[in-house]
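The complex is shown incomplete by one protein chain, all other protein chains being positioned as in the whole.
Our next item is subunit A:
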Amino acid sequence: MPANGVPTKITQGSGTKGGIGESTLRPDGTLKVTGEFAYSSDMWHEDMLWGQILRSTVAHAEIVSIDTAEALALPGVYAVMTYDDLPTEVKHYGLEIQDTPVLAHGKVRHHGEPVAIVAADHPETARRAAAKIKVEYRELPVITDERSALAPDAVLVHEGRDDHHIGHVAHPNIVHRQPIVRGDAAVAAARADVIVKGEYTFGMQDQAFLGPESGLAVPEEDGGVHLYIATQWLHSDLRQIAPVLGLPERKVRMTLSGVGGAFGGREDLSMQIHACLLALRTGKPVKIVYNRFESFFGHVHRHPAKLYYEHGATRDGKLTHVKCRIVLDGGAYASASPAVVGNASSLSVGPYVVDDVDIEALALYTNNPPCGAMRGFGAVQACFAYEAQMDKVAKELGMDPVEFRQLNAMEQGTVMPTGQPVDSPAPVAELLRRVKAMPLPPERQWESSEGADVRQLPGGLSNTTHGEGVVRGIGYAVGIKNVGFSEGFDDYSTARVRMEVIAGEPVATVHTAMAEVGQGGVTVHAQIARSELGVAQVTIHPADTQVGSAGSTSASRQTYVTGGAVKNACELVRERVLELGRRKFGSYHPAWATAELLLEGGKVVTDGGEVLADLVDVLEGEAVEVEEEWRHRPTEAFDLRTGQGNGHVQYSFAAHRAVVEVDTELGLVKVIELACAQDVGKALNPLSVVGQIQGGTTQGLGVAVMEEIIVDPKTAKVRNPSFTDYLIPTILDTPTIPVDVLELADEHAPYGLRGIGEAPTLSSTPAVLAAIRGATGLELDRTPVRPEHLTGTA
């Protein structure tokens, strides 16, 4: 129930433009496309130094010695630091498990691990100096997969583990394992008329955000430091940085600087502590900017995975059971692996009704690059495999793949494998119906009066086909993603909202620590304030740590949680404004006491539309300010043996239909169209919603046909750390993406909204794979699919 005197209806519409539900433009949009936007890498400070990180050239080795003398002797070098120079007893950090050394200690565990840091007066000098540091390694055998990780005599990636997962894993090279058992899969399997098994491989995807890691640390007079940084979660960084520096959190001030994309890759620390250490050591501002090469080593990637599935179904097309085993490669450090395991296991069956399941997901420690958060977070890998399985079962049953999915689709009230009922709309069958109903793109679009238009063909301007060998395929997929942080995490956000009169106008200021990484919170917060407070002018204060935590910009959560916090703070401000009004003007009109009052168009109005006062008059001489934390419904941990528990806050659903054309002789793929239907609950900014869906869809396409970090299985070294060889889709690879947005309100969420950012990344990949299978008739059990997989030349 709303608080006393707070209207039950949302005050958008009549009086206030630019409120929720309108497509307002991003304030940074034009700046970004014209190259004017200031990214964190553009920062400059008088007298600043440049930091450089020396990284390991091998994946797994003991460090025999480090000699920094030559580097220190280089003119222009101000500081060289190694593990021995760290100022306090806290020398490790991590999102959940503090297993990551600030600088390598005695051992390196992956290719590109930070070993030493340098500050110099020129970036080139810093680079040269880093190259002069002599590190002697004694190489160790590399752990690169499940077999080598769990072998009886396997080297332990981390010895002496004391984290809270070690008690329930079978081997110290397993970070975390989550089984889920519900019903009896063995008994149910006996009822199955068909049983389909599959083994799938998901390659290592990179977030490939366009703005490499960068930041500027400025020492302050009080002995503290001010860090200007591109990140996803200021307060999480702060919690990890301050103890290593030996400073109280209040002496580490943080301000968000221009973020060039994130997609999960900025959830972990990169150069934050290094820049602060060098700034405090030298007493000078220190800037660190990775180049693209370093960026590939400077952040975690999406977990590559092996997925083993068994599905059973009755002849009439009802799923009987699912057994699966998902093995995620977490690489050398834990990062977000435990939470990724939780997602992969709890969402492993997909958006389907299956009462009998036997599931396990686990993440390994290996010497491969560390893996952690990336858009879709464990649900992506599972969706690729379970959707391939759904197609296989449908084929085995001789059923249409969409009808088969619809027959098994979950809906509101369905119980998840974790025992959690889905308590808001789950329009899975409807989303599939909608993508299937969209008109198909015309055939042979490359044909023109002047011959073949190669841009419309696989290979594009490379001119590999004029239509020869080209076969069309169509594929469908649907997915389920959780929204918000799960498994009992205290997932809150804080908003400070101020309302006052400036230059004769009522103005609201919204201050949060939310990291704007491109998701669009920057428009949404202003829209909420306009709708709730009836003002035209809203100022979004820069994000910093001078206000409480906003939580992470990840898990599709910011519009829900920080949006919810802004809404909540606005409601509290509105109450106080109305109180103020009652005090000043209550005696002039009985409606002040009796009617439901709204703020609209800069005025206090009754729900009947009668104007009671101008906000300017109400606020004259007074500012109203509220800072308040806001929480969504609490969640529970999953039981470590059964996986049961109300672990998730909300679910998000999207479906795709992919139309591809494959040059079957050359194995080249052109995705012609990727139609998407998604339920968003309530589109606060419809234009941003479509942008998120198209972006997520494209990122899913990338890992279907090209994006993969290739790690040498013999050395665990990265082979393609550049945009020359780590390919991401260009505009010629990006298809038309028609989007059909449903708005079925979730009554538990602010405005009924649903987190949207990740769901489209899930189903896009399996839809493309299904379409390629359709065109080629090949099984294709791995992604990304490469030309050699389609031509038998792998």
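Here is the rule we use: contacts are C-beta pairs under 8 Å (C-beta built on N, C-alpha and C of every residue); 3 or more make two chains touch, one makes a residue touch a chain; residues count from 1.
One rule holds in what follows: contacts and distances are computed from a predicted model.
J.: For the chain that is missing from this picture, which UniProt protein name fits: "ABC transporter substrate-binding protein", "Carbon monoxide dehydrogenase", "Translesion error-prone DNA polymerase V autoproteolytic subunit" or "Phosphonate C-P lyase system protein PhnK"?
T.: For the chain not displayed, UniProt's protein name is "Carbon monoxide dehydrogenase".
J.: Among A:Asn463, A:Gln546, A:Thr642 or A:Thr736, which one is in touch with the chain left out?
T.: In the complete complex, the chain left out is touched by residue A:Asn463.
J.: Considering the whole complex, which of A:Lys481, A:Lys603, A:Lys670 or A:Arg754 touches the chain not shown?
T.: Touching the chain that is not displayed is residue A:Lys670.
J.: In the full complex, which bits of subunit A touch the chain not displayed? Write them out.
T.: Output for subunit A: 127, 291, 293, 458-466, 468-469, 665-668, 670, 705-706, 710, 719-720, 722, 724-725, 727, 729-733, 786-788, 791, 793-794.
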